[in-house]
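Only a single protein chain was left out; the remaining protein chains are all shown in position.
Entry: chain A
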Amino acid sequence: MGRYDRNMNMLSKEENERLRSFKVCVVGCGGLGGYVIEMLGRLGIGHITAVDKDAFEESNLNRQILSNVNNLGQYKALEAKRRMETVNPDVVVDSIIAEFNDKNAEGILKGHNLVIDALDNIQSRLMLQDICEKLNIPLIHGAIAGWYGQVTTILPGDRTLNYIYKNKVQRGIEKDLGNPSFTPALVASIQVSEALKVLLGRGDLLRKEVLYIDTYTQEYHKVRFD
């Protein structure tokens, strides 16, 4: 199929076809989530669940790929579905317009092969890690703050976020720095590359280690936790 021709040298035909059978849940459809959904969809992941309670507002336009001047006020999760209908109609997108919380988390995540953490606060991320472990689902964590970002791949039992958010820190430096256009795209790209490897069961993962990204000095550190 022409659509996936350029995937074929890095993925086998069989792997390409397998991607259609996977179901991935993207929790958060903002800066990270928008790019993640775009890339998962173009790869040909068959089923994407997009979760976000919010609608687009003007301050999202600097970085959130799903936002534009014509869809301000529209729900992000619904815009993800609309976008994918024009990019890759083969992909089924389920939109869930709801706050992701400990009451609905299990119901939302159940049945997925993989979960992408594209949330915007630390407390919800730690809760997401707990539920993914309970449901035995791999989790790809990504977070951004200004020039900085981080990615790690968490398999059930790893609990890597407990190391990354030590001292139960509540407030990330993004509250002071904001987020520009480029760190969401960068971190989302690395998250999707990890997602693809977990789904296909090959390649080296950022497991039990975090890739800490500093685009201000272009320093990229892998910090290992064992």
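Going forward, a residue touches a chain if its C-beta (ideal position, glycine included) is under 8 Å from a C-beta of that chain, and two chains touch if they have at least 3 such contacts; residues count from 1.
The rule is short, and it goes like this: contacts and distances are computed from a predicted model.
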item: Missing subunit (named according to UniProt) among the choices "GntR family transcriptional regulator", "Phosphate transport system permease protein", "Molybdenum cofactor biosynthesis protein MoaD" or "ABC-2 type transporter transmembrane domain-containing protein"; value: "Molybdenum cofactor biosynthesis protein MoaD"
item: Candidates A:17, A:90, A:130 or A:214 - the one touching the absent chain; value: A:214
item: Candidates A:8, A:72 or A:223 - the one touching the absent chain; value: A:223
item: Contact residue for the chain not shown (choose from A:11, A:144, A:185 or A:198); value: A:144
item: Among A:38, A:158 or A:174, residue touching the chain not depicted; value: A:174
item: Missing-chain contacts mapped onto chain A; value: 28, 30-33, 117-122, 125, 142-150, 163-167, 169-177, 179, 184, 210, 212, 214, 216, 219, 221, 223-226
